[in-house]
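Every protein chain except one is present and positioned as in the full complex.
What follows is chain A.
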Amino acid sequence: MTASVVQLADRKVQVTGASAAGAAVDVLTVRHVAKRFPPNILALEDASLSVRPGEVHCLLGANGAGKSTLLKIMAGAMRPSDGELLLEGRPLKLHSPSEGTAAGISMIYQELDLVPQLTVEQNLFLGHAPTRLGLVDRRTRREKAREALRRIGATFPPETRVERLSVANQQLTAIARSLTTDAKVIIMDEPSAALNEHELKNVFSVIRDLVRQGVSILYVSHRLNEIQEIGDRVTVLRGGRTIDTFDVAGTPEATLVEAVIGQNRSLVERAARRPVTGDVALRVHEMTGPEGLDIRDFELRWGEVIGLSGLNGSGRTTFLKALFGDVPFSGHVELEGRPLKPKSPAEAIRLGLGLVPENRKTEGLILDAPIYRNATLPFLRRSRTVSHRRLKETAEPVLRSLSTKYKSSERAVRELSGGNQQKVVLARWIIDRSRVLLLDEPSRGLDVGAKADLYALVRKLADEGAAVIVASSELEELYAACDAIWVFHEGRNVERFDPSIDNRDTILKASILGGRA
């Protein structure tokens, strides 16, 4: 690893030298790139951007704006139908991701492409392990791995198996892997999606460190505040086209938001509303379960939306899954005064509970199945035979009332955007007439507009009498949408806040510290 450090140091000298001369060549340039998929889907129309040496360049865009496609093209995983890539001013034709890596473009996907069963060091040098006489040189690999981990300030040893690391440490491992390939540009696709704010701070300091060493970062995110914190410049993509590139420092938030969504649309705002007066729907006297789950005196009324905030691993998901009968618990929970202890999701569903799971694609939807079938899965249990016409007649009005955009309800749900997919999952429980809705990170991967839509829907459902629990790592959203916010910490519900009284920063602090400061 020492060798590559020296190289990087050299490069930095070159870079600073060049920019001093006023002729710094951009590391990676994308010129008018387009991508068409058969039969006639235009995923990317005209995308351009340019990453300077040693900068954090952000890529911002709504779902379906073409970000993923552009990333894949830059990483060599896809070939553009039109346009070209330039690496340090020279045209670059990539035929595979490994060519991209060899050229110095390293991609860190959102679902980190690490092999969980292998150790950190094996993952770091996957595909380019140092060899001697054709055999893996384990000692050199260990040394180089230690060096790479040291540069990112990792505290775990290289012989740890990746599956035993936290998501944040896996993220760091992925970054370290980019360093072992002497990457000039590291592309990070929404690294924050699975990280809590504290972990994210850590990743940011690693990014700042790397930039100082001359590496460029292309940082993809939905979240404006992150971009403002870490970015030098930001390119906005909308509908497959580059809208513009802005200097982060001098650009007001409203300008960026407008560029992303194409019209003036406010971020999720908190509206004044009447206090909840419904009877108690769900009362958790005490509930203990796996992963240190220990919930006490949790109360949810009809018509109420309660938010669950807290760091990752604070027990939000476990709590929701326990209520939904997917995780066993002991204790005393009541639904409308009657004991609630579902042994399976099926039982919880019969009792009127519905869960929108954390991972839409793996837990929520049957991606290749038609939209109406996805929306009517729980509803099916009420009969023995199926009339597809009746299922469609049942599903379509509900999907329409959620303003889901689709061509035909017979199309595969895979073809929908993230926000519309999430509406299909939500429609499932509305069709099933669930009265207690448990939403686990419902806005993950949705753009600003889709998020606002989603929370407006949740509000409407609550106003119609449903009781809703929303778990989210984005406090902003909870703050705007919920009647009350519980902060979870290490499996316990530590503090209840009222967003109409309590300050947002107070709640944020409590989630990090584990209680009211």
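One rule holds for everything that comes next: a residue touches a chain if its C-beta (ideal position, glycine included) is under 8 Å from a C-beta of that chain, and two chains touch if they have at least 3 such contacts; residues count from 1.
In this section, contacts and distances are computed from a predicted model.
Student: Unshown chain, UniProt name, "TOBE-like domain-containing protein", "Monosaccharide ABC transporter membrane protein, CUT2 family", "Beta-hydroxyacyl-ACP dehydratase" or "Molybdopterin-dependent oxidoreductase"?
Tutor: Cross-referencing UniProt, the chain left out corresponds to "Monosaccharide ABC transporter membrane protein, CUT2 family".
Student: Who touches the missing chain here, A:42, A:102 or A:276?
Tutor: With A:42, A:102 or A:276 as choices, the missing chain is touched by A:42.
Student: Among A:54, A:76 or A:240, which one touches the chain that has been omitted from the display?
Tutor: Touches the omitted chain: A:240.
Student: Can you say which of A:83, A:130 or A:345 touches the chain missing from this structure?
Tutor: Of the candidates A:83, A:130 or A:345, A:345 is in touch with the missing chain.
Student: Which one, A:53, A:214, A:231 or A:378, makes contact with the chain that was left out?
Tutor: Candidates A:53, A:214, A:231 or A:378; residue touching the omitted chain: A:378.
Student: Among A:365, A:402 or A:427, which residue is in contact with the omitted chain in the full complex?
Tutor: With A:365, A:402 or A:427 as choices, the missing chain is touched by A:365.
Student: Tell me which stretches of chain A touch the chain missing from the display.
Tutor: 37-39, 41-43, 62-66, 239-240, 324, 326, 344-346, 348-350, 355, 357, 362-369, 373, 377-378, 380-381, 383-387, 405-408, 412, 414-417, 419-420, 428
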